[in-house]
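What you see is the complex with one protein chain gone and the rest in place.
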């Protein structure tokens, strides 16, 4: 166990991180600085301040990071149409690098030599936090209590909390939440416990941010989405900030039963796990972004992006946001978005996000004169296709001929 | 214009290919052999025979290729989770190689020196047909009337038909179909004319195979899908042949408003075009296949497949089914499917295909002992994660340290 | 045949392009503007002027493009360690986009509606020229005489030249060059005729820029190469311009028998062809660039570049320099070169380019403290490797365990 003088803890104010706070003080005899961020998880932050004060914490940081989160993390990721393993929109993954960055900034500011977080030793989040810490402050000490302590069972944890005078609410006394949850402005996730058997359907009561498609309105709702350089800047004609955009899309998606996902995914640490996710706004954004790219991006640029996307997604899933290879890919992705300007019209209805039309005054590459089935007045010479096909077939023809000769 | 003695025409029996039949006879003074295939387009084939006879065709081939189509083309493609440009399930693309192959078989059988098709000079289908022809019979002559003749306007075509005594039905007299359509067991597509403006919503009346999500049943329906080696072999416990599977999935998908798509895509010949597609069964298959792979495929194998998928999709879209690089990829893909056995439960509801559970008795890689949030009895040593993270971070730490020293 | 008023011809002054000049005047009755560039091919340009004047050409452009060629084309390409099909350094391919660009600039300046070049209809160069023309001036008319005229045999060409009063030197009278050659500051290439049989060794007399390894000096020569942002800026301590760098490397490489290559390559138009190349300076550059990257690039960034390189190479080989996907890749590549600063020491000896040492004061990522086999004082904790391996093995262990249970 390394010597720790002052540690910045990512502190939610909940039971687990409160136990960690106390455990850090007890175990390392060190000063604890708490950091609590609003990234749109939808919880009050002031109780965290009070609890921290209760433990004698002197330096308490509470930051509203919602705009930075969406502008500098969520939007850049969506420019790449990022999906992990064909389904997952990376809602948890994308928040961790921001937390890590802010924790390190605070550590530098208050002269802390260590940072700590509440992620377990089995999941991806520990990796995402710690790769961020190490990339930004290579000699920082990292304390990951779940990998160190012996409070691995629920009972031990509650006993420790009781002794430490940490308030335990009813939910925990009665066996704790049926799932491990994580929320931010992009999504809410559910993992573990009741979900551990992937052959059993998740309970309807689990879902929080979205109504079920069945319970959604019987009438569809149209939505106009406007893009500038690949980012959404207005909804239904009203300009909004990034966090406002995502907040409003979450409201609309949630209302229409959009963005639920039940998935078995492959963790970076090597196991399969089952997760359920609600990403109402993100699901709308992804569909809309593909639609605006469909008329504004060159074919080969779009295909290059598609070819690189799974790699970019894995980098984010695995926690490499601050790695140089993620940044290099981002430079390419951002470069391609210069022309991604225009609007998309969507229809939202009972779980469906339906693209019905799209256009770009400044950057459409759709040429009706050429695409038309009717007479195009010579814009396209059909005879060209003959040579195009002949030469594209040439290597196969040569092979086939030589083979048949032999 | 090359000298043609005997040509095998891909003949639907419709107006356009009837004009082509006559035009081939008139222009090349050659014998025409017709070939009409049932690939699930849902049209009567016997009228095609009668029309061909009317034109004096002596050798008429009418084949039911539905099982071969699904077994040897659709299923192999779905093993790769194939999607073109993030959305399109390649319904048209995957039928062309089969038509081309059968046409060449017939040409060899009847001693024809040429083949012909009714695809225009602007689209992808000409490429898909002809790359197939050339790969399988390198010295075959290809007659693509739309690239040769001067009947490019609707009026000229109708005039020619009238003179030739080809029956013209009401629809054509009144201006023709509002869209160009293509159907097979996997999908029906709509392109052109009324759809040429991508900023205008498609008319509800266009859609044929699916009800709208609004018109779909108010009650969800569960569906159990069983896989062997990556292919669906049973639905709701009932074993079926490949074509039966897809037929039944189309029925279910169509009933629940599943599988509509409105897209701007990039054609191989270089232009953007707008297409609308109904792929009810395919949409269900893709979702189910990803779900069964999620518990039966190794992570890195799954990621390798994801990385290669866009390339594989482009090969099929562009018409390279018979090319050696497609076959090489298929060998890899098929190899990975040995373990893709098990079942998936889906919920179908108003346009949604929702995965609710999945399992594999023989090949699940999901290990509850390890994944559990509760005490795992030492199955996984959380301390291992520390070293894992430290070494994965090492290159970034070294870089960061060296930079800060300088 | 389209109507041409004024055409800018890429004119070398040699027999073939002189025949083309006359043929354009005869066939299109149009004004011809000649453009002759010095891209380091090592030939006098003034004779081209005189010949052009002889044909009544009024607007004659002769430009020294050597610095632009190396700075804006060769160097950017080498930043990617570009090799086509494992061997070829793309010497011809990289010059064509510059010629095309300058031709279009001139066309715009003189108000020409067409451009013309002397590349045949079988090779890659026609594609490289014309993709450039069309990308930069989409409605330009392109005249490719070798695809249009009937002078396909040597005899017909000479007869036409004689009639036109074009001087024919001895070489051509005696049957023409035994190879088709192309040269610029990066390389000289040989194709065709005597080389058409890939099972026969090329004659020693063919090679022009390099001595044979056997004839090279018996003593090795050391060379210090200095890089800034991925480009060579100094040799043996002496700062030089880009073209000077390449000129000097060609001298050194040629002297030491470096950079010969005898290859069968796959052309974009679909056939295999055999080419012989001398790229003395380029061969040295590539080796040196990899060496400087080896200590200044992050591992994953280097691997990302390696993964993308074959695609980038194909784009250049196929003529897509001016395409948006090449530019997008270049943005990524250039971004990575910010840290590629330092020096490499090479030993040149009889065909060998041997890297013997390398360092970077500002950007080395080589950390001796960590790499050492001796005691590192705790810089690296060997125990971390245990966890690293355990988690990387986890998915295979789970699979193996589950399989053995069944």
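The first chain written gets the first letter, and so on, giving A, B and C; residue counts start at 1 in each chain.
The definition used in the following text is that a contact is a pair of C-beta atoms (placed from the backbone, for glycine too) under 8 Å apart; a residue touches a chain by one contact, two chains touch by 3 or more.
This is a predicted model, so every value here is computed, not measured.
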Contact with the hidden chain (one of A:113, A:214, A:300 or A:376): A:300
Selected from B:298, B:359 or B:384 as touching the chain missing from the view: B:298
Touching residue (missing chain; options A:60, A:164 or A:370): A:370
Residues belonging to chain B that touch the chain removed from view: 266, 269-271, 298, 300-301, 303-304, 311, 320, 323-325, 327-329, 331-332, 335-336, 391-395, 398
Contacts of chain C with the absent chain, listed as residue ranges: 81, 85-87, 120-122, 126-127, 130-131, 134-139, 144, 146-147, 152-154, 180, 191-193, 196-202, 213-214, 218, 220, 260, 262-266, 269-274, 290-291, 294-295, 299, 302-303, 306-307, 310-311, 314, 322-324, 345, 349-352, 354-359, 365-368, 370-375, 380, 382-386, 388-390, 392-393, 396-401, 404
Residues of chain A in contact with the chain not shown: 298-300, 362, 364-365, 367, 370, 380-381, 383-388, 390-392, 394-396, 398-399, 401-402, 406
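Criterion: only the chains that are shown with their structure count from here on.
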Centre-to-centre distance between chain C and chain B (centres being mean Cα positions), rounded to whole Å: 40
Chain A and chain B, separation of their C-alpha mean positions in angstrom: 31
Interface hub residues of chain C, defined as touching at least two other chains: 298, 300, 391-392, 394-395, 398
